[in-house]
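Here the complex is missing one protein chain, while the rest keep their positions.
Let's turn to chain A:
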Amino acid sequence: MPRTSDASLLNQEPYVKYRNIGMKFGDTEVMKGINFDILSGEKVAMIGPSGSGKTTLARMLMTLEKPTEGTIEIGGKLLWHRRANGKLVDANLKHLRQVRGQIGMVFQQYNLFPHMTILRNVMEAQVHVLGLTKKEAEDRARKILKKVGLEHKCDAYPAQLSGGQQQRVAMARAVVMKPKIMLFDEVTSALDPELVGEVLEVIREIAEEDEMAMLLITHEMAFARDIADRVVFMADGQIIEQGPPEQIFNYPQHQRTKNFLSRFSTEFH
């Protein structure tokens, strides 16, 4: 059995627990029997070849994709299910909304609201979900936009921004909600190479300053090694190997991990 995490070592109850997760799209089984934990505040980088199931795993936590098997717990609460008379039944929307308030996600395609200004993009959920006044929401939005270096773009529309700037807004919009865990799904993959750096810099800042846990799906190996507490390697819908970055990058145990990493080897020399 692979080490699930450092949780047992630290004797700390994981914040997120995937248990025996299976996923089928139609008749195709893309993952099976996945157990996976994330601790409070832990920064986890997830790497692996295309189609290995990284996105699917993150989307399950964001309640965008329902696992066909198994359970996910977050902060001691079941995510997709609830207990009724000792049995597991599907959770309703109200329950999902309660639990997913702790989770934030940034997408590859930014997904900003194109009809709203940058400022409103960042204010919208604060007002409608957190119930803040417009004034409070605006103050917080301006503050966080300043932090990502975009305070001068408050009144612009997303289309007027570069990809890197849009992605920084998307991060501000998610972080301003103060989630306990943030999911980043290849947030730099759609960007022109020269814009990748500015976005990684913002992630690094969030990682250093914030207490929130992070699940960072990425192909930026050097970056993963730099900021992650733990690296998880996935292939074919399975977690093949995981551990501290030095261990995974310098002393991978499995052949598949070695093969995969050899493709990025130039990055380390």
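Criterion: contacts are C-beta pairs under 8 Å (C-beta built on N, C-alpha and C of every residue); 3 or more make two chains touch, one makes a residue touch a chain; residues count from 1.
To be clear about the criterion, contacts and distances are computed from a predicted model.
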Identity of the absent chain, which is to be given by its UniProt protein name, from "4Fe-4S dicluster domain-containing protein", "ChsH2 C-terminal OB-fold domain-containing protein", "Cytochrome b561" or "Ectoine/hydroxyectoine ABC transporter permease subunit EhuD": "Ectoine/hydroxyectoine ABC transporter permease subunit EhuD"
Selected from A:Lys54, A:His81, A:Lys153 or A:Arg173 as touching the chain missing from the view: A:Arg173
Hidden partner chain, touching residue among A:Thr63, A:Gln165, A:Thr188 or A:Gln242: A:Thr63
Contacts of chain A with the absent chain, listed as residue ranges: 62-64, 93, 97, 100-101, 103-105, 107-109, 111-115, 124-125, 128-129, 157-160, 163, 170, 173-174, 177, 190
